[in-house]
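Missing here: one protein chain of the complex. Every other protein chain is in place.
As written, the chains take the letters A and B, and residue 1 is the first residue of each chain.
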Amino acid sequence: MNPAPGRARGLALALTFFRVAASTELQYRVNFLLSLVQSVLAVGTSLAVLGLVFAKTDSLGGWSAGQLLVVMGVYVLVGGVIRSLIQPNMQQLMSDVQEGTLDFVLTKPADGQLLVSVRRIEIWQAVDVFVGGGLIAVAAVRLPGSVGVLPVLAFAATLLLGVVAIYCFWLLLTILAFWVVRVDFLVELFDGMYQAGRWPVTIYPGWLRIGLTFLVPLAFAVTVPASALTGRLSGWLLAGTAGFTAALFTFTRWAWRIGLRHYTGASA
Amino acid sequence: MTQASTAVQVAGLRKAFRVAEREAGLRASVRSLVRRQYRDVLAVAGISFTVAAGEVVGFLGPNGAGKTTTLKMLSGLLFPTGGEVLVLGHLPSRREHAYLRRITLVMGNRNQLQWDIPALDSFEMSRAIYRIPSAEFRRIRDELVELLEIGDQVRKPVRTLSLGERMKAEVAGALLHRPEVLFLDEPTIGLDVTMQKRLRAFLAEYNRRYAATILLTSHYMADVEALCKRVVVIDAGAIRYDGGLRELSTRYTRQQTLTVAVGESAPDLSGYGEVLSTDGGRVSIRVAKAETSQVAARLLRDHAITDLTITDPPVEDVIEHLFAAGTPAP
Partner (left out) sequence: MTVPARRPPPLRRRRGPDRDRRLTGLPGFYLTVMRTAVAVQFQYRTANYAYMIGMVVEPVIYLVVWARVAGAQGGAVDGITAGKFAAYYIVWTLVRNMNIVFTPFGWEERIRQGRLSAMLVRPVHPIHYDLAYFAGWKVVVVLLWLPIAAVLTLIFRPTFDVSALEVLVFLVAIWGAYLIRSMLLWVLGMVTFWTTRVSALYDIYFTAELLLSGRLVPLALLPAWAVTVADVLPFKYSFGYPIEVLAGDLSTRELLTGLAAQAGWIAAGALLVAAVWRVGVRRYSAVGG
């Protein structure tokens, strides 16, 4: 059995997990309808708020209504990615550390971090990805001037970087479980904090803005991709985003190794 | 075949844990915030043994003896504090993928199969992780499913299965990659007697067919009696006994049981030794080993005995003595 090169293997593994999860979940069509209803209600509420705000003013912190609509679309899309791909895995990891079933992961001949990050998927939360995507498309079309190819590419790139940043953040929080064990309250904490991503972080006061950029990378997850699509992205910001995400990913990998060493007693 | 027919080599293996000490109460909690007090617990206190390829070894001991800790060090889950351990020529704590592909871990009452999906789907995931070629995978899988008799159960979500069926599916999933060493931590715990027997029969058959090395921990004597010719008794982190099961009884007990059939008359035989039971016409008497032949001769001389057997006390009693006394039973 000749093992294929590492990264291709990782992707193949992830795809297998996805395929298995999807085929089981897709039989439950009612869940699809329910997810859709939920998603529509949530979006409706957000639109109502947006409508109320723009009944009283023309621009918010330099952002127009149309641009804020893009932000909302990205918020919903990324929210869908988090709830379908990232959160289920992190919650599973938390419970594995608590119940001792992490041992099963560690005795598998595959990278532990990879395994715990891709094995679970909540397919129906992915409805938000499509709803968000639709919202972005509608908003982008209604923006003054057409959206060029470059902004779209930049948008795709920053979106990917943003998702990676949020994944790293979530994993770092979950790695705390190696020391603290009971970290389930983190889920609620994060859910509450994610709400801050509805609006571009530039409207928040300085200290909050910094917190929402570097502590909880909501800026990178939502504001930056939205900026890319609405033509507010400078080359510097793009480079900065890439650099920050790369550094965060490296740091997360290191933290995972440290966490494992603690778990297995390798660090005396 | 590699040069060493030794599968497991352990020398002076030690594991110490630092446990934070904390008493109950508000004042103690506050105090512990400022100054943490630690206690060193020696879970495994320097053990040595070797296991040959294809052997089935049972680790017996009370709860907290260090059996599971030892198993975890052998499977790479825990980093030893001292000593050396080599399994299949690898250092387990390195958790090299090449090593992990050759072993498997099964823990009783802890599942690795995913809860909401059929076992077959979890098997698919194993196939991807262990990189098993499709044709070989299908053959092994079908064989295991047939041997364990879970053909119908593997298509239903795991959460709908009973405890016994779930355990069988777990075991099937754990063996798909044809590991050379099986680490089984209390595999029959919580199962009903019939299921325990089936599982033991399966493991024995598996070992016979594929010469896989099996290391199993248990506190059920029946597991060990059914599967293992060799038993390692661990207590308080140290090995009390390492050898054959039969020899355990013979070496560590200085008593034997005489069972005689005396017919309907049921005379009082308490003068010959401690009467254990009187069942119909059969009486069991416990005597000191040194006197067995004398007592037997006397019985045969004084009574009309139609049958006489001499047995060692059940291994459970021996082990209980071993733990309680800390030294061989009197």
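Following the convention adopted for this analysis, a contact is a pair of C-beta atoms (placed from the backbone, for glycine too) under 8 Å apart; a residue touches a chain by one contact, two chains touch by 3 or more.
These numbers come from a predicted model, not from an experiment.
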Residue of A:Ala48, A:Val141 or A:Ile210 touching the missing chain in the full complex: A:Ala48
Selected from A:Gly61, A:Gly100 or A:Gly148 as touching the chain missing from the view: A:Gly61
On subunit A, residues whose C-beta touches the chain left out of the figure: 30, 34, 37-38, 41-42, 44-45, 48-49, 52-53, 55-57, 59-61, 184-186, 188-193, 195-196, 198-199, 203-205, 208
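The rule is simple: only the chains that are shown with their structure count from here on.
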Centre-to-centre distance between subunit B and subunit A (centres being mean Cα positions), rounded to whole Å: 45
Of all residues in subunit B, those that touch subunit A in their complex: 15, 17, 72, 75-79, 81, 93, 95, 97-101, 103-105, 107, 110-112, 114, 116-118, 121, 124-125, 128-133
Subunit A to subunit B touching residues, read off their complex: 1, 3, 9, 12-13, 16-17, 20-21, 23-24, 99-101, 103-104, 106-110, 115, 119, 261, 264-266, 268
